[in-house]
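For this view, one protein chain was removed and the others were kept in their places.
Chains: A and B, in written order; residue numbering restarts at 1 for each.
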Amino acid sequence: MEPPIYYSKAEFIETDTGNKVSRRATIAGPQNIILGGKTIISTGAIIRGDLRRTGPGHAVVISLGRYCLVGEGCVMRPPYKTYRGNFNYYPMKIGDHVHIGANSVVEAAQIGNHVEIGKNCVIGKFTIIKDCAKIADNTIIPPNTVVPALSLFAGNPGRFVEDLPESTQEMVEAQTKQYYTRFQPLER
Amino acid sequence: MPPSVRYHCPCLSNSPFPPPPHLASSSYSFHPLHELFFCEECDAVRCNRCVTVEVSSYYCPNCLFEVPSASVRAEKNRCARNCFLCPNCRNTLSVVPSDPPDSGDGRLAVPVSSLNEPPFFLYCNHCRWDSAEVGITFEKPTGLAAQLQKFEDSAPDSLEFERLKEHFEPFIRASSLSSSTNLSHPAAHPSSAAHSHHAHSTSITAAASAALAREIPGVSKYNPLSRSTSSRSTTGKDRSVNKDEMTEYRSRLEISKASVSGSGGGETDVEFMRHLEDIGQVATLEQRWVNSWATPLQTRELKPLRIPLHSKRSKRCPACTHILIKPEQKAQSVRYKIKLVAANYLPAITVALPHAQRLMTELAKKSLGKSTSAAAADDDKSSLSDMHAGKTYPFHLALSNPLYDPITVRLSVQRMHVSTAPSTKESGSPEKARRPPFAVSLPTSSFSVAAFAEAWEYEDDEDMFGADDSEDLPGRGGRETDAKGKVRTVGVLEKRANVTLVGGEVVIGKEARGNVKFNMLVSYTYRSDDPSPEGNEADEPSKSPSKAGPEVKTFAFYTVVDLGQIIPREEPKADSEL
């Protein structure tokens, strides 16, 4: 029903698994980033796969699931801290059907499935966002916050506002799938 | 606002008709489909306003610990582990160790080894408030609530509350006993009988209402000193009537001396206010009343607050008390053992204005390549769906069928003067007394919507939709122009999988203003080829009037369709003067 959202075919790279990544996004350390498939990385996004955990071997820094959207101008960056006197960055894990609105900055440790994050949000370091939660536009979530499942957070600092309806999962799933469908190339 | 469809929940109202949509109060009766429930027993839509709710589990929203309901009350509905709110900004507090002692040479001594020095304190990483500011520190970084318990328990207010509870306990227990053996109760308490006539009142509310009804000794002559003597004389009579064997309650502290002992109030507060230099020293109302047990006047006395628990809730039908929603026990599970939502029973209806969609698509194509256009496009989109007075617009309704059987749907517009008395309207504002300033035409004949089939879900859906979209959009436009005039605007436009697209048309009056918003009755019939074991014949004879065919059922519900704003004609001033 909804009209398509067009993107210029030349700007985006489409992978075998249907991920669409803008050439105008900054992807640092791509070898440390996993995209689940049918995930869209928009223009101007910055994804910091280079800030990896020290130590030998391969380290996944940021993983995103299926049907995710990283909006225009978003910054995705793993969180850091000192633990027992040692400094390190820690991986960021994001589930399926997660939409992140334009110009939001995410330094979460964990984001579940079916999560919606609005525009211009700041998600502080080591934040944990559980399944089917929603963060309203312009919300500032301070570091170490836990957002429980099926809850709406808003404000500065972000606080619980209300419980979300029981059918949130189905709604978000339909929405994210539809968004991917609507996101279509235009030759020019 | 994009055009929208909301569904009516009658909420056990007697009137079968929804309120007229132009009344602001009507918004409470209409809900988005995904927020509604469906009771199979009653064959009716239910909403959050009418269902009955019960708590199925408690958990802390920060540490996500599931609190057994037995200990919830003892822990005062708050997390009894390590979770605290910042009294200053309501952020969650973290527990942190102290800095190592300052080397004193001015330069920061940055230690290389691990830092884990007691005492620990609570720290807000949003506003940088810390609990050491109010003298609260901890020896270990765990079990903070228990460590704080002694502070909390020794606070004058909680001691007073405990004392009150203790004082009233025998009375509450006695009245709960007497209300359980209820017979003699109303006779013995003639005054409280009037208050306890509600069938659902529990022992607590009965006790409270009895206490309310009782004469309050000493009220007429308020004097704390003479109170004990004067009240004794009156309670002599009371006792015989109320069987209230209670002794006079004495507070721990004389209220007149409370301010001296540091619990605020009286002269000390006046003195504080007199010497106030910075408004920030006074705690805000929110900090005092929302974030605090005691309600200190001064910012520097605010204490960290244990985080209030959240709950998961079951929901029941208000009519038959069958369960509609039953969540899984685990706090962070988003699954449900029972979930009867209306979206699984009623067709989902979305509405669109083709003229706005065409513009939007063009805009999307035009703005492509300008990366900064996102915000601007959003602003434009809202105005695209506006309609001008005195014009005619087609609109599209897409109905998708959630049932595994095909349905036959009939749509009709509720005429607005049906449900409201015209006389009251006339006496009200003259503007609203007029008939709705627009006329809606919908397909008059019934049409079918194909069954929902799981297979469509499993297909690579975006390929399917993608193909459809590309054929569909130009195709639709072509149809309209080719057919010379709008022959095909009203009626069934397209059928695809379990979605049927129908067209309607709205003619907007020349003097129209406000929103194009109308109530629409949707009735649909479906073949119920699995007769429910209870037997629907006996259960709902009234709900299935068209039961001529043995297995055909009909369900009808109201919706309100909001197509958007009407842009009035140029001369609005003259109009409003009239």
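In this text, a residue touches a chain if its C-beta (ideal position, glycine included) is under 8 Å from a C-beta of that chain, and two chains touch if they have at least 3 such contacts.
Definition applied: contacts and distances are computed from a predicted model.
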item: Omitted chain, identified by the protein name its UniProt record gives, among "AP-1 complex subunit mu-1-Iike", "Casein kinase II subunit beta", "Dynactin subunit 6" or "LSM2-LSM8 complex subunit LSM8"; value: "Dynactin subunit 6"
item: Shown chains that the omitted chain touches within the full complex; value: A, B
item: Contact residue for the chain not shown (choose from A:41, A:75 or A:146); value: A:75
item: Residue among B:11, B:89, B:451 or B:507 that touches the chain left out of view; value: B:89
item: Identified contact with the non-displayed chain, of B:4, B:48 or B:98; value: B:98
item: Interface with the unshown chain - residue positions in chain A; value: 26, 28-29, 46, 48-52, 54, 75, 77, 80-82, 86-89, 105, 107, 120, 122, 124, 138, 140, 142, 155-157
item: Absent chain, residues of chain B that touch it; value: 88-89, 96-100, 102, 108-111, 115, 121, 123, 126-130, 132-133, 280
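One rule holds for everything that comes next: only the chains that are shown with their structure count from here on.
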item: Geometric centre distance via CA averages, chain B-chain A, whole Å; value: 27
item: Chain A residues within the chain B interface of the complex; value: 1, 3-8, 24, 38, 43-44, 72, 84-85, 102, 114, 124, 130-132, 142-146, 148-151, 157, 159-160, 165-171, 177-178, 180-182, 184, 186, 188
item: List of chain B residues in touch with chain A within their complex; value: 34-35, 59, 61-64, 89-92, 94, 112-115, 125-126, 310, 325, 331-334, 336, 339, 341, 343, 350, 352, 357, 360-361, 364-365, 368-369, 371, 374, 398, 461-462, 465-466, 469, 473
